[in-house]
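One structure coming up, written as C-alpha cells, with questions to follow.
Subset of chains shown; positions unchanged.
Order as written gives the chain letters A and B; numbering starts at 1 within each chain.
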Amino acid sequence: MSIDADRLENIRMIRDSAQAIAKRGDLRRARDWRDRSPGFDRAVWRSMGDLGWIGLRVEEADGGSGLGMLEFCALVEELGATLTPEPLIAAVAAVRLLGRNAGSDRLSGGRIVLLAWQERTGSLDPTGGASFAGGRLSGCKRFIPSADGVDEFLVTTESGLVLVPRDAAGLTVERSLGQDGGHLATLHFDGVQGELLPGDAGRVLDEAALATAAYLLGVIEGALALTVDYLKTRRQFDAPIGSFQALQHRVVDLTLQAALTRASVESAAACLDGGAVGAEAQAAVSRAKARASDAAMLVTRQAIQLHGGIGYTDECDVGLYLRKAMVLAPAYGGAALHRRRYAALQSPMDEVVDEP
Amino acid sequence: MTIPTQPPDFDALGDEAFRAAVRTFLAGHHPRHLRNPAKRLHWDEARDWYLILASHGWLAPSWPRRYGGMGLSASKQLIYVDEFERFGAARLPDHGIILLGPLLIRHGSEEQKSHFLPKILSGEHIWCQGYSEPNAGSDLASLRTEAVLDGEEWVINGQKTWTTLAQDANWIFLLVRTAKGGKKQEGISFLLAPMDSPGITVRPILNIHRHDEFCEVFFDNVRVPKGNLVGEINRGWSMAKALLGFERIFLGSPRQSAHALARLKHLARHLGVWDDPVFCDRYTQLALDLADHNALFETFADRLRRGESLGPDVSLLKIHQSELFQRITDTMMEIAAEHAGLLDPIDGDRDLDPAGLFLTARAATIYGGSSEVQRNILAKSVLGLPS
C-alpha cells in the first residue's frame, strides 16, 4: 500500500491548490452561506470546474482529470477542514456515472448535476424510491444536498439512470433544513419524462461514502486545530487551560482518533486505487466511513466541551463543525450501518486475524 | 399584578398526599402548550404560568410562609421539584425565586426583604444573575467587574456574561470586586441594580440552537445607591456560594435523563430498532444507569430528609446525570441515521427531535460547574488528593 514519492507530491499539490478556495482556518464562507439559498456560491463552483475538481473521477478520455481516490480524498479533506458548502461529492458521483456523457458544460461547472440515489434512511440501496417505465419516472428520492442551487439530478432506478432537469414538469422539490444551515431536498417524481442511461451506482456510492469520510476527516482536523489553539490561549485559574493534564490527555485521545481516521481513509483510498473490487473494496470503505463518522462526532462533541461555555454559542466556530458532523456522519451510511456491512462481508475478520 | 393569596397549609399534608396535591395542581393549571418546551422560555411566554403559580401561592417552595413562600420541608421540596420535572413543567425566569429570594431572606436587611420579596412574587421584578465574566467562568473568583463607592453610590464598571435572559429582566443581582489584594475570594460584594440604570448595555448571545438564551451585560459607570449592597461588604463570595447548598441536589435530578430515555424509547420504536438486540443491549445499559442514578439520588435526598446538609460529594450526582443525559442523546444520534442532521423534529413530532435534544445535552456538562471543575472539587474535597 506504500505510495510512491511522485504520487505524494501530486497529492500535496492538490492540497495546495485547494487553499485557493478552502483556506484552512477561514470559515467565513461556511458561516456566510448558512440559512441562505442556495447555500453555496456558483462562482466558486465555476472555479472548482476550472480546477478540474468536478471531473476529478472522470477518465481523461471523457474530459475529466482521471485522478484516483487518494487525490479525491485529499482534496475533499481540505474542503472539510473549512466546511466548504459546495455539493462536490454528489456532483462528482453524478458526472462519474455519466462518464462520456458528462460533457464539458457540467465538467466545467456551467451546469450542476447531482446524484439522487436514496429513498430510505439508514440504507445504501440506490434502487429504491423511483421507478422508470414507459419513458416516465415516478416515485421519490431524498436527502439531496443544496438542491435549490442546481440544474439537474441524475436519478438511480432499478432500470438504470435517468437524467432530469430541476425544472422538469412533474418534479416537485421539497426542502428540509439541515443542522449545518444547508438544506436537503426530497424530490417527488410524478411521471417525469426522461431518458434512460446505463450505469450502476454501487461502486460510485462507495466512492462517495469514502469521500464523505475524507470530508469528515477535514472536519475533525479543523475542530481539533481550533480546540488546541483555544487551549493554548484561554486562561482560567491563572494558567492556560491547555496546561491542565486532564484536558491534555483528552485532546491526545482526539488526536489519536484523527490519526486513525486519516490512516483508515487513506488506506481505503489506496485499496480502491489499487484495483480492489467487491467485498474487499466495500470492507475498506465501510471501515473508513465507520471510523470517520464516529470520530467526527466524538471529536466535535469534545471540542465543544473543551471550549466550555463559549463552545455552546453560535458565534464560536467550533459549533459549525459539530453541526456539519451531524449531517455528514450519517450521510452515505452511518457508523452502525457500515459496521454491520463490514461484519456481513465475507470473512471480514480474515483481513486482520491471520494466525498461521 | 395579581396579589398572591395565602398559600394552603402544606404542613398538614403527608408526603404522599402532598405529591398528589402537586400532581393535581399541575394537571389543573399548567398551560398545555408550555409543557416540555424545546427552549428556555422568555418572560412574555412564561408570564401567565408565573402568575398562575403566584396567585395560588405555589411560586416559592423554599421560602418561609411569612414571606409568601410555601415553607416546604426538604422532603416536600424534593417532591415539588420531582413532580414539576416529571410533568415537564416549563422552567420560569426564576432567578429571583430560587437564588435571590433565599439570599435576601438570610442576609438582606428588613428593608430589603420587605421591598424586594413581594415584588418577586408579584412578577413586578424579574431578576437576572450577574456572576460569570469572560475571564471568570469556571474560575469565578477571578471576577473583575468593579464597584467603587462614590459618596452615597456604588459606581460599577465591567462586564458580565452568560447572564440568562438578561434582556427580559428589570433587575440584576451581581457579584462585584470591592477590594483588591489578598485571596481572590475576598473583596467580592453582592449588589442589586435596576437594568434600566444608565450605563447598562445588554447584548444577547445566540446559543448553539441560535436561541437568545444568554446575554452579555456591560456596565459603564453604572450608579446604584449604597443601600443596594446585600450583606457585608467584601463578603459576597461566601454568601453566594452558601446558596448553592441544598439546591445542588437538583443539578443531579434524574428527571432530565428519565425524560430523554423515554424519548429514546419513543424514537427507537418509531424507527423500528426497538427490537434490535444491539440496541436493546445499549438501551438496557442506559436504563440501568438511570435506575442506579435514581438510587444514588435517593441516598442524597435521604440525607436532606434526615436534616443533614450535603457535602461536596453531591457533585457526583451532577457529573453522572449530565453525562448520562449526553450518552442517551448520543445513542439517539446513532440510531437516527439521516434524521440526526435535520433541523426539525421527525414528522413534526416534538417528541422525536434527536438532534435538538442532543444539542441541548451539550450544555449539561458545561453549566452549573463543568464536569471538569466538579471532578477537581471531588478529587480535592472528597478524596483529599493533593493539589
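By definition in this document, a contact is a pair of C-beta atoms (placed from the backbone, for glycine too) under 8 Å apart; a residue touches a chain by one contact, two chains touch by 3 or more.
Remember, it's a predicted structure, so these values are computed and weren't measured experimentally.
Though each chain kind is drawn just once, the whole complex in this file has A x2, B x2 as its copy formula.
To be clear about the criterion, only the chains that are shown with their structure count from here on.
Chain A and chain B, compared by their mean Cα positions, are separated by 40 Å.
For chain A in complex with chain B, the residues that touch the partner chain are 121-122, 142-143, 176-180, 184, 235-238, 244, 246-247, 297, 301, 304-305, 308-309, 311-315, 319, 322-323, 326-331, 334-337. Partner chain A is touched in their complex by these residues of chain B: 132, 135, 137-139, 142, 161-162, 205-208, 210, 214, 271, 278, 326, 330, 333-344, 355, 358, 362-363, 365-367, 370-372, 375.
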